[in-house]
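With one protein chain withheld, the remaining protein chains of the complex are depicted in position.
Presenting chain A:
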Amino acid sequence: MNFSEVFKQSNQLCKVSPDGKYLATCVQYRLVVRDVSTLQILQLYTCLDQISHMDWSSDSLFILCAMYKRGLVQVWSMEQPDWHCKIDEGSIGLVSSRWSPDGRHILNTTEFHLRVTVWSLCTKAVSYIKYPKVCQKGADFSRDGCYMALAERRDCKDYVSVFVCDDWHLLRHFETETQDLSGLEWSPNGCVLAVWDSCLEYKVLLYSLDGRLLSAYSAYDWSLGVKSVTWSPSSQFLAIGSYDEKVVYKEVEKRTAVGSDDLSLHNITIGTTLFNTQSKYEICPPPVQIPVVKPDPDRANPKIGVSTLAFSSDSRYLATKNDNMASVVWVWDMQKMSLVAVLQQTSAVRCFQWDPRRPRLALCTGNTKLYLWSPAGCVSVQVPAEGGLQVQSLSWHCSGDSLILLGKEQLCLCYMDQEDK
């Protein structure tokens, strides 16, 4: 395992290009593009203001930099460094900016979510989409990039609009049976749209591509509901994390709702297998006591429930994090529907992500260590950085060969050995 030297970054804006060749980081108002393997600076762009958001286009040719305060978006080209593009939203403001899947359109969400403006870089045309919904995840592109689902709210009712990304033609517009739509997500095969309600009502609805309701699922009434939803990579299962600290692993059947399995996170006594390598992981025999933090019952959005779910790339493992046991990551085996490992860290887990290629989980807790888990074992690695790099978040390179570790103002790359786990 090799670590690169530490570089500066701001705003946790550091992304690898989709083709895996370049690494773009933002330092204040500058955009720095490096080569991933050599970390040589290839391009340097200067924006008009501090960059709030930065993203690669899907063909790795363009980078957009959004400056929310100024309402500006600047697009830079990798092929032609001289090429420039500036989108000014004007007085209407800018709240979020994103690429369309074809890499030639930019969707800007205006302030107060008044509308979504679709800018075309090919034709300079503008399209508007009214009444986008303000919610956790109001828009999602299907994985093949053909369709976009957007949540809308009109007359106190929730709607979903399906657009064809080619020409932004409205394909379908249907009402959803939610009280207050909180998020939507396409299944990986692009045929099913999962829509879930806000936490006040536990409801997960599945709609097919053409707008028909396929099934509805509700685990219980009255208590706080869904906190997080994620699809398994095979599109066969939906994992729903709820405020009652359970994960519902539901098989998505097109016709009828087939049974679901609950993964209860309280049952700690089932084999915790923590393997010991040269790091400081201890293996504790079951039963293990995990400290539980009771949230303040008077506050909204209590820190309780399953907030993060992540499937491994082979759909075999599911990693979950329960907010009232924030220092613990639970790894479940989906084939056996059993708990594989419980990783208890010394402090709250900030971020964890699966390797895109292998069943390997990387997680960080805000200290100077990087933790890796795989079915064969787990390691904790000290990040060698002068001055210490507090790892706040991490992301994998698309090839799974390296990790990008982001600190507050710094970033570091970690190159995995081919044999190493």
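Assume contacts are C-beta pairs under 8 Å (C-beta built on N, C-alpha and C of every residue); 3 or more make two chains touch, one makes a residue touch a chain; residues count from 1.
As a convention for this text, contacts and distances are computed from a predicted model.
Comparing "Serine/threonine kinase 19", "Synovial sarcoma, X breakpoint 2 interacting protein a", "Thioredoxin H2" or "Tubulin gamma chain" against the UniProt entry of the hidden chain yields the protein name "Synovial sarcoma, X breakpoint 2 interacting protein a".
Among A:L209, A:V248, A:L372 or A:L413, only A:L209 touches the chain left out of the display. The omitted chain makes contact with just one of the residues A:N301, A:S338 or A:Q382: A:N301.
For the chain left out of this panel, the touching residue among A:G103, A:P359 or A:P375 is A:G103.
Check A:E5, A:E111 or A:E175 against the missing chain and you find that the one touching it is A:E111. Of the residues in chain A, those that touch the hidden partner chain are 58-59, 82-92, 102-104, 111-112, 117, 119, 121-124, 126, 146-147, 164, 166-167, 169, 171, 189-191, 199-200, 208-210, 222-224, 254, 297-302.
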